[in-house]
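Missing here: one protein chain of the complex. Every other protein chain is in place.
== subunit A ==
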Amino acid sequence: MNERQTFLRRLKAGLKGMPRSAVADIVADYDSHFEAGQAAGRSEAEVAARLGDPTRLARELQAEAGLRRWEDERSMAAALGVIVGVLGLAALDLFIVLPLLTAAVASVFSFFVAGLAICLSGSVMLPFALITNLPGFAGDRLQAGLLSLGLASGGASLVAVCILFTIGLVNVLARYGRAHYRLIAPQPSV
């Protein structure tokens, strides 16, 4: 296996998940870089060494594509793209920030799930409370109804807060990613 094929194969592997046409475009860019390098009298190994680590390049390209998408459309999938993209990059050189970020994402997610569950159970309890009172509940039907309403709206606001927090977090991540990965990694020490 020669250097050129190894480089392109690792690059392609790192770009998995991107649209096929985008991957083909990117791979073509680097392929012609090898072509031009050899025309200029460099060996494949030399060209590959000067290009840098293909895995890292692939993550930069992925993160860039994710950020771009988040700026175009504020959707759930785009937000997920930013989180995965920046985390992927951070995994390469930010071992300190990574656990913090992962913890933040995980706790927001669990609050989100908890909020959803509370809201749902409140909504399910409400009709029962109003019609027959809750089984095993000491108060009267009004109290049971208010309790269910409280659970439903409390859960809903927890979910809303989580969504707001997530949007904020993704924006911070996007800004962070832009600042740190607007290219140029120092010459790889080979």
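To be clear about the criterion, a contact is a pair of C-beta atoms (placed from the backbone, for glycine too) under 8 Å apart; a residue touches a chain by one contact, two chains touch by 3 or more; residues count from 1.
In the analysis below, contacts and distances are computed from a predicted model.
**Student:** What is the protein name, per UniProt, of the chain that does not appear here: "PadR family transcriptional regulator", "Fe-S cluster assembly protein SufD", "RNA polymerase sigma-70 factor (Sigma-E family)" or "ABC transporter permease"?
**Tutor:** Listed in its UniProt record, the absent chain's protein name reads "PadR family transcriptional regulator".
**Student:** Of A:51, A:84, A:134 or A:161, which sits in contact with the chain we cannot see?
**Tutor:** A:51
**Student:** Looking at A:40, A:76 or A:131, which residue reaches the missing chain?
**Tutor:** Hidden-chain contact among the options goes to A:40.
**Student:** Counting contacts across the full complex, list the positions on subunit A that touch the omitted chain.
**Tutor:** Listed in rising order, the touching residues are 26, 29-30, 32-33, 35-37, 39-40, 50-54, 57, 60-61, 64, 68, 182-188.
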